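Worksheet for the structure shown next.
The complex appears here without one of its protein chains, the remainder shown in place.
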């Protein structure tokens, strides 16, 4: 520990944190009116693979019939064969990649979900989380609905099925008026591709153009992958209906200020995506730059935790003048869960995902830069690995503020009792991580990096509760569950 | 052709028919209160495998949680592994084997089907066919139910989900009052195994006892397989509820005469099963015996079409004094669909399922005995094979009357336009089959073989419409579909 | 036990035995000069499937290149897909089905085996057993050969590779002069299909004609399957070479009397095959007929153990006048190994392969007829099952003499210490099987059934050591292994 960090403002000396590899969520994609729709969707999902590696699915429609395939695993494992178009024919398609959850991964939760409505077939893929899904589900089951999955997304589908409205868009709007929380939806019905974003625009959704045909995607990088041009973001609370006649916009909630999720910038989105008109890579570099201004230590090298800390580390190096070096090598062939080796082997110090690049670290005072710290366990292992490789000092820097509050909008984050920054003071965290100093970007620093000016504490410009505890919506299911025993969504233990 | 068949009564000279291999239906099984319930169910289904080779599934319940596994293929392909009990824990289970349908075989139709009701989990397996399923389904979809399958069985499940009754047995009875047709059901819910048989008892269901615990099965051979003793048949219109307190009987439809399906004796049931108190093997031998009395030709050998014609051929031989010989050998390794060979190979006369035993057939006047003739195409091939092997005459005998009317109660039979006996006169059939004579058992002969006395033409003792055109119930969906265009059950083309 | 069996000659009263399901061996098939060679070979192997269910393989040659596929499992599991001809192109092919061995089943032993010789490619499939294979293998390894398998067949291949002869047929003859034992070989090399049978003709091989092109097969039923006509048996000690120029015969061993294996008649061959000019079905019926003459008890019904005892039981019934009934039903869906149920279930009396047909057995004195008894364990279970079904007496009859000597020519039979008839007197066997009487066909009776006249004890007309202890050849490896410790063929434990 040293005493140079006197320039820290919001989060004084000795901050630091890590990447726990579990904060993925989902990605959605859709095209309309284009030949080879399933192939384009497979490519689009491939570009969104970083948003979810647990499962993937595609639904297409062809002359009124629907075709779906849903799998556990990666897009490249299932949707690369030559016969893809014969398996999934049609010129309109939607797709989904799904995040890794804590519990058992089950196929029946993999999306898109489908229903035969009396108005025709309807498929839906969803990124986000419905915060009153459990309450709605109980009411639906009470009145005779049978659920196929434990996914909150199916609540939307069942509400659409129950709607008395005549037209499918009206049925969807009926359902949206009942649900709360965060969602970016793509839906497929005969003659229509529909996109929808929740009233605060918490989860992202963009519109692209491919030879005059509409494309919907969670991120612009998926548009780039299929050669589509970026048109605009779907606005918060907007429903877009793509038909042969073009793209029409419906606004069931009127207009209100957006509050997009900050974590898209911090971690989720690919660096080459453009979110809210901003380059994610650029925002992350600015986060690192500001982090250096706020928390620069005396050190010899800046080393990113790959890949999540790379952009911030470049910014940190630029602002601090401390050279940037690749002191940690990421093994790109990790993907399948590896053997849990025997205790003997475990204690030998096996590393599988990251390796220390000893030449860069030995005898050096190292600044480790990562995007964030969640539980702190992975960060602690990386710090130890860097020390084992001969670093004389390790200064950990997080390019986002301390995460002290759980998320309920589709980010797979542990409960409060497991969040390091909720459990410990900064000094305790530094001690736990065994670092010489620990520093976090401040919340004002993060808003500055986004070019967002000062945070409006009464109505924040972004969804930022993980840092601040200030949630954008009610949390119906969460508040109810505090007062009642855990009620299982399904009694069926199966795929 | 010869002229000796002057003793034929109901169906005079020149009759004949075949086995088309597509008349299978389903089998169900259930146990309650017994350790290793899943293993017993797997064994029971294995004994019922002849009733359906398309798919198989098992559901168990363990401390209120339900576990299901459903597969395409045979029981022996999926439920033989050592870990079966860990995959399907619990001391109550139901299972299902499913028949081969004309269209695509799809996993989502494989049973047992399951629903989370607000009253708890509920699994159901069904043998039979609901004759007003389509009409009920349309109403349910209209009011917001989402179907997971295209199976008529799911209608029962959805009706149970929609029932306002408080107790699960009452909900089931609610549903049974709405459905028409044929069914033998086994249902599993927490603390209960339920069996039900339709008001006419068209499809079979028996109750067994295994160490004081109840077992339900489509046939007694499944009781034998698991070492259970036969207790009684479930009666027509009866619902039995098995709990820790024992087996209770509910009769929602009061009492009325039963009309069990004759085809259980003719084809479905295993020869070692006891149906309606009668040995199936014995009934079939008597069918062959009476058939010989009615249609005995001048011939040298009686040859069964294996395996369906074996028992009748033994009876025919006994009654006619013509020696019984195995002139056709069945290949037991058929099971998977074999290559559709090229035309060149096809014309070479390839036979895969049956082979002629030339030594027995050459130079002989052969009586071929099969259980029935459906389309006539397989019979024609067998006749040709027997001729190619050197038979000088071929006399085809069907141990059941001509099939001239389609079934709507769970037998997978072609439409009337494809039933040979509906399309042709006896002479035409004989000519089409290229036989020297053709003979069918008469309907009175069949009733005699069953020891049923004379058929009561006003209220037949058995369901026998395939021979007589006299259906036991209304045919709601069938009558509607005659007047309206085909409406697809699901727009989803998928497993 | 009763005293009526006073007419037994060779094997007096109280004999009996069973079917142990492990006596399968192999089947071979080959075609030359015919389009779709791989499809024909798949069909031919399918007809030979009863000779081996452990593994199957096909090799083809196309313009000098060779293509092989070898699998564990049934022909119908692997060689039925539409792309078979693109996977195995060419107009010449050989194939093999392999028996189930006691030890681990390993893919590298599945045939055809292949070698790149400097003279070109060479594939071989073998039915039989080389009795000096181990000695030859040791010499080959000593001088630097590397074996791919533990199969005795590879010794033949390695000897061919080492031969200094210029032409491939001469190389094969070189190899045949070094090996001893039993073999029916089909070999494929560029421009040639070669068949060979050992000097005594112990294992079978027949020649067929398909549109003027040669077909080789273990049994005639495979010729029937592909529509080929039977031409003749390959003679003992004959090598046939099929080329575009026709079929030529080579006789490297001169002429000597044949000694074909009796077990082809007793068990292996399909009843519809013609072996040595005799119908297998007919021989088996005559075995049953003579068996009745030798061992007829007082009884009510003759019941075959299906399927191996069916033909003999028909003969037994005919000769004895005791009615033939199907008192045991075989479950045709057995094929995969079934769960080893828990002890509780085991003691419940579970039967999977055979079921008793109670109606036929109850209160009856039953003659059970099977083809043979090996260990006696299966027979004992069947006897018990028949007793449990209510039979008042059980008289077991074996349609072949007692098996008291092991085989070394390709029949998978247990060692002498496990052969029931080698361990026990007839009385002991009857007691062990818990039968009221036990009877075996006598050796003279078997020769009579074959129409072979009296057995020539100095030079028996058939290979019959399992009954007599008189082996047709030296047993080099066996005699050596008696004097030395077991030496493993391979140190590699792998497929």
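Letters A, B and C mark the chains as written, and numbering starts fresh at 1 in each.
Going forward, a contact is a pair of C-beta atoms (placed from the backbone, for glycine too) under 8 Å apart; a residue touches a chain by one contact, two chains touch by 3 or more.
Here the structure is a predicted model, which means the values were calculated and not measured.
Partners of the chain left out, restricted to shown chains and counted across the full complex, are A, C. Residue C:121 is the one among C:121, C:323 or C:390 that touches the chain not shown. Which of C:158, C:437 or C:461 touches the hidden chain is settled by the complete complex: it is C:158. Among A:72, A:173, A:194 or A:274, the one in contact with the hidden chain is A:274.
One of A:76, A:257 or A:451 touches the chain omitted from the figure, and that residue is A:76. Touch with the chain omitted from the figure is made, among A:356, A:394 or A:419, by A:356. One chain is missing from the display, and on chain A it is touched by residues 35-36, 39-40, 42-43, 46-47, 49-50, 53, 74-77, 79-82, 84-85, 210-211, 221, 224-228, 270-272, 274, 279, 281-282, 307, 310-311, 314, 318, 323-326, 329, 331-342, 344-345, 348-352, 355-360.
Within the entire complex, the positions of chain C that touch the omitted partner chain are 64-69, 114-118, 120-121, 138, 141-148, 157-158, 161-163, 489-494.
We take it that only the chains that are shown with their structure count from here on.
Each chain's centre was taken as the mean of its CA atoms, and the one lying most distant from chain A is C.
Per-pair tallies of C-beta contacts place B-C first. The mean-CA centres of chain B and chain C are about 37 angstrom from one another, to the nearest whole unit. Annotation: 52 Å between the Cα-based centres of chain A and chain B. Inter-chain spacing, taken between the CA centroids of chain A and chain C, is 63 Å.
None of the residues of chain A touches two or more other chains.
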